[in-house]
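This structure is in structure tokens; I'll ask about it shortly.
The other protein chains are all here in position, but one chain of the complex has been omitted.
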Amino acid sequence: MHPLLLSVLIFGVPAAIALGWVFLRGGGALRRYIATRVALTLPMVFVLVSVVFLVLRVMPGDVASATLGPKANAEVRQNIEETLGLDDPLVVQYARFLGQVATFDLGDSFVGARRPVVDELGERLPATLELVLPAAGVAIALGLVLGASAAGHRRRLRDYAVRMFGVVVYSMPVFWLGMLAKGVFSIWLGWTPVAGRIDVLANATLERTTNLLVVDSILSGNWEALRSALHHMVLPVLTLGVSISGLFARLVRINVIETLQQDYVAAARARGLRERTVVGAYAVRNAMIPVVTVIGLQVAILLAGTVLTEAVFNWPGMGLYLVERIKVRDFQAVQSAVAMFALLVAAIGLAVDVVYGVLDPRVEY
Amino acid sequence: MTQDAIAADRSSVATGDVLYSIRDLSVEYGTRAGEVAAVDRVSLDIRKGEILGLVGESGCGKSTLGKAMMRMISPPGRITQGELWFAGEDLMTVSEAQMREIRGARLGMVFQDPMTSLNPLSKIVDHLTETITTHEPSVSEAAARDRAEQLIGRLGLRVERIDDYPHQFSGGMRQRIMIALALALRADLVIADEPTTALDVIVEAQFLDLLRELRAEFDLTIIMITHNIGVVAEVADRVAVMYAGRMAELGSVDEVFLDTKHPYGQGLLRAVPNIELDGSDLYQMEGAPPNLLHTPSGCPFHPRCPHVMPICSEREPAFAEVTPGHRASCWLFQEHDGEGER
Partner (left out) sequence: MSRIGILLIVLGGLAVLAAIGVGTAWLAVRRRRSRYAWFFLGMLILPLAVLALLPARDPVPVGAGGEVLVEVRGLRKWFPVQKGFIANLLSRGHTDYVKAVDDVSFTIKRGEVLGLAGESGSGKSTVGRLVLRLLDPTEGEVVVDGVDLARLDKENLRVYRHKMQVVFQDPLASLNPRMTVGQAIEHPAQIHLPDTTPEERKRLVFELLDAVGMSPPDFFYSKYPHQVSGGQRQRIVLARALITQPDLIVADEPIASADVSVQALLLELMIKLKDEFDLTYLFITHDLATTKYICDRIGIMYLGKIVEIGPLQEVFENPQHPYTRALLSAVPVPDPRHRRTEPLPTGEIPNPINPPPGCNFHPRCPIAAAGVCDGELPSLRPVPGSEDHLVSCHLRTGDHTHLDPARTGGPSA
């Protein structure tokens, strides 16, 4: 099976099962809400993809000048544009692209060996997922623990420390944090590799199925490759995770503090509930509602952070891919990658809305 | 319960045993402007089986006193002195873990705003079972649910609604649920802080009726904190009037309402609109309640008092008995050698 499809399935199937479970368990209103929300996702992706298509055509520069240089022979240029179908009317190009998206055949890229874009994305998307998902996990765990514990120890040392951490990390650009981390841990201390996803040797022995290196190495029982992949992951994942956790910790802290002042928390204490229950089940759960909302709105920031992190660690994911291909005006690759991102953002948005609906019984659909 | 039975009930508790005894309690809040003496050397006995009305204008320290009784004062507030005797123990000396066991199980609290005192993310049944199983870990989830259903039914809510969320209930129903939570473990003493203030009059009256019924049925002792003098007159057996963090007057309802001693209480009673009286003018009390950052010297009421004497601003009157069981902190009823007159 195609690695792109595989990695979409690996995360898509559990998500779909979860969604289905919520769907079946929820009442009529929730079901209708989810159904409509899913249905609305498609037009959203369509609009995004169309906008990207147009923006790319409006952008100055084209693939011929970008690859051949500005003084290229007019005939060669003509030739290239003809092969790439760039001389067709815009409408035709647009229709062709929509057709490609609909059939999940994203065409061939404009540059290099002109490989199919799906194949290229099949290498890049898993790389990005392998970076983003653990990083999101780190950010959530770190943010929750730090934020909740700071809120529980308000105006004490721990609180000040967490607030300091939040401000510093949040205001520090992720690429700078990344370079700093690389400078200290990779170059100076030599604990971690400088760049890439895996050692060349280990890579040569690894049998690829999903292009998610951790998954592949476990599937094939290649422990040396697993070690190498994890070793390469540590620094980028921590950099991205820590960078996002600053915002997250601050959000959690402020919202937990707010909920701790609510009457129902006082009432719970007056009923003699354990402080752990009061903070965990009452304050943190209620605080998660605004936190989830904000996080849902900040997905774009997360993806921007990903692009930058990939650039710093030379991590061959979607972000790096985008950067490389925009430079050479590889429209086919760029618009496909952006369509992929759009799908990702839409999926996360959907997840956030559903989580929100499940978290808060007061939500009216 | 008939109204006569209520009257009979009221007199029978007049001599009950002391259930909770507050001794010389002070609570202060540290603010940027200074220390706020929210509760100032208050002593008060609560008798078993009574409904004690605690009245006073807003900011006089009623809620603070109620929270202090549960030992639930949190920073910037702190209990600076005093003892809290409950069932033979000074709660000031028990550990936090023990205190937690007492809260909910033997001391219950109902808060002012029914709309905000339930966790919006938890079903009603979860509130109840969680409280029951926390205090009685041996009770199974199913047994706890049974008990919750019984209680909910007893309080006049439909049992099917136990799986609903708080926002699906009206204010009056939520306040019933709060009472159910206090009754879940058969608390001996329920401290109700302005439980009817957010309710409309008819719902308020329904709630007060229910409270009276439950008191008899569950052997409850209730402290009813309120600024509504009418509510106190309607349900209380005894009344404590607070002013500026201190006790001003204490006695049976009849004593406090019909033979008011403290000039503050007298003024307050005449300043409250009474729907039953012929439209005589309302009494115009001078000034406004004091800021507890700077409680007036001597008797804190002296700047507003129509009977003020020289000693009043100099020395603080004791909270002493005027007649047996009826106390007032006012120099009008206490011997003094005119020391205030210089």
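Lettered A and B in written order, each chain numbered from 1.
FYI, a contact is a pair of C-beta atoms (placed from the backbone, for glycine too) under 8 Å apart; a residue touches a chain by one contact, two chains touch by 3 or more.
Since we're looking at a predicted model, the values are computed, not measured.
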Point to revise | Contact residue for the chain not shown (choose from B:88, B:137, B:273 or B:324) | key: B:273
Practice item. Could you tell which one of B:22, B:52 or B:229 touches the chain left off the display? Key: B:229
Study note, to complete from the structure: Answer key for B:45, B:164 or B:209 versus the chain not shown reads B:209
Review point. Can you name the residues of subunit B that touch the chain not displayed here?
Key: 3, 57-59, 170, 172-173, 200-206, 208-209, 227-234, 236, 253-254, 257-258, 267-269, 271-276, 279, 281-285, 288-289
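Basically, only the chains that are shown with their structure count from here on.
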Practice item. Round to the nearest whole Å and give the separation of the Cα centres of subunit A and subunit B. Key: 55
Check your understanding: Once bound in the complex, which stretches of subunit A touch subunit B?
Key -> 262-264, 266-274, 277, 281-282, 285-286, 359-362
Review point. Taking the complex as given, what residues does subunit B use to touch subunit A?
Key: 70, 72, 100-105, 107-109, 111-113, 116-122, 130-131, 134-135, 165, 167, 178, 181
